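Yeah, one chain of the complex is gone here, protein chain that is, but the others are all in their spots.
Coming up: chain A.
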């Protein structure tokens, strides 16, 4: 198991969750963001999320027994907080047609591939096209080349990722869920790119 050997902490309490969820006024300082994960089975989506959620101390984070839905709040420099609600999607081919149900209404889509697998990079490009066609127009997209620790097995050059992301107006990063490299950066960069409700 490449990502983490520790079990999820099941003792976290339930804090927060009420302010913006029960119809109160949207809060410019505390964003709640739906993030959907897309990518082939096995590229490391679950590991990335688990690494992100466990790796940070945050008493309000909710920990579940699975990795299909997780939420994690991060604090930014400007004292705003962003609560990511992370929606995992099934990566098997037979479920591909269901993805629109999941990315509907998502503010962020993270498309993951495995740098040792050209097929997974092709699949990532398929997801980007799908999102461009059917996702909400202002969705923030990130392209993630995972398993960056496996340099010796690399088959997708960094430059290919960079180029493709640039052409499609996406944020690009290579990560390793195994070593935790760039995992927090990924989410912080996404948070910075979110459209802010204009303060009025």
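Quick note on the criterion: a contact is a pair of C-beta atoms (placed from the backbone, for glycine too) under 8 Å apart; a residue touches a chain by one contact, two chains touch by 3 or more; residues count from 1.
Everything below uses one rule, namely that contacts and distances are computed from a predicted model.
Asks: Could you tell me which of "E2 ubiquitin-conjugating enzyme", "Dolichol-phosphate mannosyltransferase subunit 3", "Vacuolar protein sorting-associated protein 9A" or "Williams-Beuren syndrome critical region protein 22" is the UniProt name of the chain missing from the displayed complex?
Replies: "Vacuolar protein sorting-associated protein 9A"
Asks: Touching the hidden chain in the complete assembly: which of A:46, A:120 or A:182 does that?
Replies: Only one listed residue reaches the unshown chain, and that is A:46.
Asks: Residue by residue, what part of chain A touches the chain that was omitted?
Replies: Within chain A, the residues that touch the unshown chain are 1, 3-4, 7-8, 10, 14, 17-18, 21-23, 41, 45-47, 49-50, 62, 64-69, 71, 85, 87-92, 94-95, 97-98, 101-102.
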